[in-house]
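With one protein chain removed, the remaining protein chains of the complex are shown where they sit.
Entry: chain A
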Amino acid sequence: MATADWNPLGDVYLRKTELYSMGWADIVDLNKFVAVASCQYGGPIALLRDDAQTARVQVSTKPVITTYTAAGYQIGQMRWNSGQIVKMGWTVTEDLLCVQDDGVVLVYDFFLNFKRTFGLGQEAKDVKVIDCQIFNSFQGTGIAILTSTFRIFIINSVDDPRIRRLAEVPGLQTEPSSWTIINLDRQSRALVAKGKELYLIDHGGQFQYQSPQISAEVNEYVMMSVSYSNKYLAMFTDSGVIWIGSSDLQKCYCEFNTKSPQCPQQLAWCGSGAVVAMWDKIMLVVGPDKDWIKFQFDSPVHLTQEDDGLRIIQNYQHEFLHKVPDVTEKIFKIGSMEPGAMLYEANREFMKGSQKADEYVRMIKDKLDIAVDQCIQASGHELEPTKQKQLLRAASFGKCFLTDYNPQAFVDMCQMLRVLNQVRNHAIGIPLTYTQLEKLTTTVLIDRLVLRKFFAYAIKISQYLKIPEAEGSSRILAHWACYKVKQKNQDDEVIARAIAQKLGDTPGVSYSEVANEALECGREELAIRLLDYEPRAAHQVPLLMKMHKDQIALSKAIESGDTDLVYTVLLRLKESMTQGDFLMSIRSMPISYSLFLQYCRQQNPKLLEDLYYQEDNFIEEGNCKVMRSFIDERLDDRTETLNQAIKCYQKGRHDFVIKQTEDQIKLLKYQRRLEEEFNRPYMDLSLHQTIYRLTVENNFKVSEQLRKEFKIPDRRYWWIKIQALAEAGEWVELDKFSRNKKPPVGMEAFVEVCAKHHNVNEAMKYMSRVSPEQKVRCLVKVGNKKAAADTAFENRNEEELNFVLSKCGHSDRQLVESIKSMKQQLGLKR
């Protein structure tokens, strides 16, 4: 019978089903543990054993904390070495919180690896914490502590521990008889019972006196419990009455007299439909309408509130108490005529091969779609795969009669159930219900699997659910790799290779993140190896620099081709090392070296010289000095710098350059002298220009002197002089000069300069002395094409005639004609 384990509570039913038979059976006796904490959403269980407190004889052993999966398999154990634990609890992200009496909170993962710690303020530290509550706030998991001065402090999120002090309860001299945290309207407030008075206090310094409707005589509220949804509140009074109402205390649903003078050990909500009170081995379930059920256990139990029920953890069993969901009730309730129930029956008959199936289907013909929906939904609420199958089969059977039914819901349910059944498995031990999974979402479930190191499962599930790679499998792989690097017993090389093999080049996996993790575990070598697989140098370099592997960072930066990265490393190196070491270390890398040179060239020319000096690159060093000499203003400084340059060149035996530099010094000195003498600027002119200038200025004597001093070749000197004289318009002087001796540049040079300065008359004067071969060209230069043509004709030179012809433009039609006739004549004569 499907309804065999249903217990009626008023007009609803409660069902208690076994989730697991505990793996810790015969090992763990809950009696012996001073604290039990179980995480919501099928999370792990932490047990604190303190022999010093429980043993009859005085022992000095330290307390032990053990964590188990929901199926009772041990996952972690540690000896507690810190202070007195007031409270243990889990965060929503499955971290274990241990709150000490000095207000220090230690955070562990569920393998009991220490994660971090934080304090709850100076006051808590000074006066000690006497009680603590861990609650779900709107920001995550919160902690509330009660100090020995009866003040309450809360933090709303353990990830961002900002301590808020709640208002003082007026006239509170003794420890409150009970208190709890209520989360409503995005605000956490504490409900504190001072005897029979109730106060709601908040962090804004406000307190409100509360007076709930209650008919029974109350001296004290000794226990209170808020439902998972924070909407309902249950309180237990000293007179044995359970008051059930809304958490704002405005409504009272019922007062139930248990007639028990003894306060229950645990008071909890089963979903939001019933309150459960636990006395030793007796469990009383009270509905809002004073209906009740009593359960008897043979061992102590621990209760964990869930959104949709209550988990009961015992020595041998792990059970789940929940209200039978409406849809399940509709199908399985005896005598139910709901479409779902009919369809379920129909399918059963169909399986038996009975024709009754048809009758049942006919009965619900119009409501078949509702029936299918009901069966699908109901299957989700079943924990037993066989029952799930029956319901799904019924749904599938019903579907056959529907033509336009969207199968998506069915497919989704099948997928979800498959996932749920997997994670509920003993080996994994996450007893999630369908309702819980919907709230938790599959992404979080995958995260939880990853946290439990079920990487393969996580990947399979994410692939099965077709979660995109970037947020699914590659994320998991990255987590796996991070976990892998923490395995200290394995060789770096092996791990690096294993990781590289698995990760390959999966998109979205960052090797640098894994390497960072390795680095945080203190495994530098491994980190470096892993970074080798990172394709993006931009990610490698910062990490390498963090490890102070600056040399490797530098070569990686160079590999990347990103000069910016190279600079980043270089400049950091420069700061962290002595200059000598730095220069030595970058020498071996030409790219970084030249980049640094480039930087120096613009930023620090002095350093550039030093670099070349160190390199024995004498010529570059000398060149730097030469460049620098141009900046020096005083002549002495300039010659000094140039002399230094000469020394450099000498070291490199660049004789030619030495000579040039010496000449330059000499020239500079001359120019200075000339400047003083003639009061005209000569500095920074070239030798040629200096002589030219002097000649133009009629200083023939000095220019002659310079000519001798610098051994200027004749041809050059002549050219300078001719050009300079022409420019100065010293035609007489020019003529005189031409008669001086046979000009080494030829007479045509004179013609040329005259032509350049448009002095045709002067040019013609020299024409007679121009050698016959050059005459035609010279005449053309002067612009006398006619004469040129005639000369060419006289020379009987056809080539020259052609040359003149090529110079003729449109305006010279006559000449063209005459040249043509000349050519003809020449041709005839031959």
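Methods note: a residue touches a chain if its C-beta (ideal position, glycine included) is under 8 Å from a C-beta of that chain, and two chains touch if they have at least 3 such contacts; residues count from 1.
As a convention for this text, contacts and distances are computed from a predicted model.
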| item | value |
| --- | --- |
| "AP-1 complex subunit gamma", "AP-3 complex subunit delta", "Vacuolar protein sorting-associated protein 33B" or "Large ribosomal subunit protein bL21m" - which is the UniProt name of the missing chain | "Vacuolar protein sorting-associated protein 33B" |
| Of A:T61, A:Q187 or A:S594, the residue in touch with the unshown chain | A:S594 |
| Absent-chain contact - pick from A:Q374, A:Q723 or A:N784 | A:Q723 |
| Option touching the unshown chain, where A:V64, A:M363 or A:I619 are the choices | A:I619 |
| From A:S211, A:Q355 or A:Q603, residue that would touch the chain that is not displayed | A:Q603 |
| Residues in chain A touching the chain absent from view | 505, 507, 535-537, 560-565, 567-568, 571, 590-591, 594-595, 597-599, 601-603, 619, 623, 626-627, 630-631, 656-657, 660-661, 663-664, 667, 684-689, 692, 710, 712-713, 715-716, 719-720, 723, 777, 780-781, 807 |
